[in-house]
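After this line comes chain A, so read on.
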Amino acid sequence: MKKITEEKLPELYSHISQNHDLFVPIDQDDSVNFSLWKDGANVNFDVLKTNTSPKKYIFPQCETFFNFKSEGKKLTIERIKSEEKPYVVFGVRPCDAKSFRLLDNVFLSEPMDRLYEEKRNRGIIVSMGCNEPEDTCFCNSFSILPNSIQEGVDVFTLKLGNKIFWEAISENGVELTNKLSDLLDDVTEGDLKEIEIAKSQVNEKVKELPFSNIDPNEINRDLNELFQSKIWDEISKSCIGCGSCTFVCPTCHCYDIQDYDGNKSGERYRCWDSCMYSEFTLMAHGNPRTTQKERFRQRFMHKLVYYPNNFDEYACVGCGRCVGKCPVNMNITKVIRKLGGENQ
Partner candidate 1 sequence: MTRVKVNPSNRDKEISRIIEISGENIYSCMQCSKCSASCPANSEMDILPHQVVRILQLGNYERIVNSQTIWNCASCFTCGARCPRDIDITKIMEAIRLTVIRNKGESRIDVDELPEKIDDKMPHQAIVSVFRKYRK
Partner candidate 2 sequence: MARIGVFVCWCGSNIAATVDVKEVAKEAAKMSGVVLSTDYQYMCSEIGQNLLRNAIKKEKLDRVVVAACSPRMHEVTFRKAAELAGLNPYLVEIANIREHCSWVHKNKDEATEKAIALVRAAVAKVTLNQELIPGEIGIEKRALVIGGGIAGIQTALDIADAGYMVDVIEKTPSIGGKMAQIDKTFPTLDCSACILTPKMVDASMHPNINLHTYSEVEKVSGYVGNFEVTINKKARSVIIEKCSGCGVCIEKCPSRKTKSEFEEGLVNRKAIYTPFPQAVPNVPVIDREACIKFKTGKCGICKKVCTAEAIDFEQEDTKIIQKYGAIVVSTGYDLIDLAKFGEYAYGEDPDVITSLEFERITNAAGPTAGKLLRPSNNEKPEKVVFIQCVGSRDKTCRGKTYCSKICCMYTAKHAMLIKEKYPDIEVHVFYIDVRTPGKNFDEFQRRAVEEYGVNYIKGMVGKVFPDGDKLRVYGVDALSGDTIEIDADLVVLAAATKAKEDAEELGRKLSISTDTNNFFTEAHPKLRPVETHSAGIYLAGACQGPKDIPETVAQASAAASKAIILLSKSKLINNPCVAKVDETICCGCLECTNICPYEAIASTIIEYRDHGKMIKKLVSEVNEALCQGCGGCTVTCRPGAIDLKGFSNKQILAEVDALCF
């Protein structure tokens, strides 16, 4: 394990950016989002929840499959060549790190998603533990501890005071760490103790959080019963059908495929879609989900029932972004509770 002081971080950033695109949480106009690091950027590790999740680096909101070109009446298809430059996402919280794994389940199982795979392989994930969970955090409900090292991360970091502890996890992580060795110091015994204390403290804090009693395992996962439940009528009432929960969610992964006709050339692209939208699942004959209740139900059945049925994990990591962003304060915690997912 290594460490670096906060003051030296810019040096670390510029070092990493020499060979990588570096993405870090950057504060701009009072809102923090993962963005490309540039010299002088206002990096902010104090805010736990970036507006949108870092999933956009492995599953961008919009990406092109291929271009097509028409000359006269001839049509030619051109595959998109992948960018070679590797990237580093620095500051991925354990919940978001977990979400990458959940997306892997979908995109990296057969049939493989090449675009996803390419992006996933090109990236180095530098995770960062949390010390001060927020009211809206409920990662614990999905057995994600705020300081846990999630599977698939390359480096795990922890910020305590002005020290950032740095632990290489994967081979890629070791390689990156080696490149940065000039900037990183070794940790002391005292440091390790400090880490231990911090970890146990945060685990206690998590138990005190408002959502700590949420437990999706308490939900009776009888598909038919849940699907037919009257509860959906009631809890979907206030949903206004926007896609903010979906688009800030680190685990949502539905997309739409569209063509753009750009005159002499066009492209086929995919873009995030939301099951909350009225035209989601629109087919030639019409739409099987005609009301917001059905769309609402779909989103949460997917996260809490369908996905777990396939992968034995919930498609939610308790990051709490949707809790903060929903215009009408409806969110998955309320749904879980209504469905009985609560510890007494």
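As a working rule, a residue touches a chain if its C-beta (ideal position, glycine included) is under 8 Å from a C-beta of that chain, and two chains touch if they have at least 3 such contacts; residues count from 1.
Basis for inclusion: all candidates are chains of the complex that A comes from, given by their letters.
Because the structure is predicted, anything quoted here is derived from the model rather than measured.
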item: Identity of the candidate that touches chain A (this complex; choices 1 or 2); value: 2
item: Contact footprint of candidate 2 on chain A as seen in their complex; value: 70, 72-73, 263-264, 290
